[in-house]
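Excluded from the complex is one protein chain; the other protein chains are retained at their positions.
Going in written order, the chains are labelled A and B, and every chain counts its residues from 1.
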Amino acid sequence: MASTEFTIDDLRRILREGAGTEEGVDLDADILDVAFEELGYESLALLETCGRIEREYGIALDDDALAEAQTPRALLKLVHGHLVTVHAG
Amino acid sequence: MTASVVVTGLGIAAPNGLGAADYWAATRKGHSGIGPVTRFDPSAYPARLAGEVPGFVAADHLPGRLLPQTDHMTRLALVSADWALQDAGIRPDGLPEYAAGVVTASSAGGFEFGQNELRALWSKGSQYVSAYQSFAWFYAVNTGQISIRHGLRGPSGVLVSDQAGGLDAIAHARRQIRRGSQVIVSGGVDASICPWGWVAQLTSGRLSTDDDPATAYRPFDAGASGHVAGEGGALLVLEDEQAARARDAHIYGRITGYGTTFDPRPGSGREPGLRRAIEIALRDAALTPGDIDVVFADAAAVPELDHIEARALTEVFGPRDVPVTAPKSMTGRLNSGAGPLDVATALLAIRDGVIPPTVNVSPHADYDLDLVIGQERATELRSALVVARGFGGFNSALVVSDAAPKARTS
């Protein structure tokens, strides 16, 4: 059963599992507005991350919208929008 | 005119020692790394022994970002390549653009990674397959990951010829240096000790089903009953000799000769290709059989294959005329890692003037080989022949010689 909430801690966990942690980066710091690129995650890492989010939460993220989501805050917002839609319907 | 190609760095991950120093110390003493499979529960399978690399914790050596996207064999290869470059004292970013490359051998790729993704696919669904499956299992992954880690952008490659492939890769690295590259990181690491890899290897019909580590893998023994599969291998730094001397590098030795052939198709009645591969390698090295001081055998431990190898060696060198050894009796057969590990071992043997032993073997009298058994043998070594054969007909032979340049004719 898919969860209804997606928090920064969920994102941290999925990033760690799916893409690992860049040396010198503290994911537990305030990373909401730090670009994924600065956190050491390139497009492949984000594809893996989003694949994990999609199957865990039972949603499908739009390719173009994903490309726009360049920070954790933007990604959280995108995922949250889908969760609301899914569970409202 | 062809450039002389030398080896200036070694990186080793072997079942009886992680790192060149541990491996070489264990190998000289005849310490075997063969034991019960621990990477999965082998009790339901007919073969239950393996040579597993001890004490390898990937996170101690590699950045966290690399771990989710790498198979065990790639992690071993990356660490071995790191060690080889450190040993050579080379900083790749100080080399000219495109002067350095990577040529590795592979046999089954990242088979355990592939196994896990196949399981995800069929038990959970296609959306559970990792993005990294697009490369983490494939045969080119070690060359790609090593090149990225060290910024090696020159001519690079990947060869697959089962257990002969490791020698083919080193020979191809030499070819690239002769064509103008300065440094090539070359060798092979394989590791398929996982249930799916085990089932695949069982179908070769060559895995020993003996449960006793002391008798399971006995090449050239009357009791030979197949081999134990192992994991690991070696990465070497090959370098243009002039460039190595110009930077005062420590030189382990030179790659002086190589030959490769393919066996006739089954049932043809024609002679197997192994003797010819050895002869081509000697001719390429401009050496006579008498110049070879030790042979590192392929050591299949399948009676028919042992017979073919023993016969090729006695035909080329004469009965009992050259010491023969199989340190892989301590590691198991490492597939594409075997040839590079034997080349590294031969270079260490030349350095220290000792032939490491073959363990657990009482040579079959019919073979007429001077097999170095039980203990190491001290002797001056200038040139060694390494032999490797791959499943399906591949024969390769490589000659390594000491660092002192041979007097050149003309």
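Everything that follows uses one rule, which is that a contact is a pair of C-beta atoms (placed from the backbone, for glycine too) under 8 Å apart; a residue touches a chain by one contact, two chains touch by 3 or more.
Operating definition for what follows: contacts and distances are computed from a predicted model.
Visitor: Per UniProt, what's the omitted chain called: "Multiple sugar transport system substrate-binding protein", "Beta-ketoacyl-[acyl-carrier-protein] synthase family protein", "5-methyltetrahydrofolate--homocysteine methyltransferase" or "ABC transporter permease"?
Guide: Options "Multiple sugar transport system substrate-binding protein", "Beta-ketoacyl-[acyl-carrier-protein] synthase family protein", "5-methyltetrahydrofolate--homocysteine methyltransferase" or "ABC transporter permease" narrow down to "Beta-ketoacyl-[acyl-carrier-protein] synthase family protein" for the missing chain.
Visitor: Touching the left-out chain: which of B:P46, B:G290, B:G353 or B:G374?
Guide: Residue touching the chain left out of view: B:P46.
Visitor: With respect to the chain omitted from the figure, which of B:F111, B:Y252, B:F317 or B:Y367 is a touching residue?
Guide: If we include the chain that is not displayed, B:F111 is the one touching it.
Visitor: One chain is left out of this view; which of B:R276, B:R333 or B:H364 touches it in the full complex?
Guide: Per the contact definition at the top, the residue touching the missing chain is B:R276.
Visitor: Over the whole complex, note the residues of subunit B touching the chain we left out.
Guide: Within subunit B, the residues touching the omitted chain are 40-41, 44-46, 69, 98, 101-102, 106-109, 111, 114-115, 117-127, 129-131, 133-135, 138-141, 143-145, 147-148, 150-162, 165, 168, 172, 175, 192, 195-204, 260-266, 270, 273, 276, 335, 390-394.
Visitor: If the hidden chain were put back, which residues of subunit A would touch it?
Guide: These residues of subunit A touch the chain that is not shown: 42-44, 47-48, 51, 63.
Note that only the chains that are shown with their structure count from here on.
Visitor: Can you list the subunit B residues touching subunit A in their complex?
Guide: 63-69, 125, 127-128, 130-132
Visitor: For subunit A, which residues are in contact with subunit B within the complex?
Guide: Touch list, subunit A to subunit B: 17-23, 40, 44-45, 47-48, 51, 54-55.
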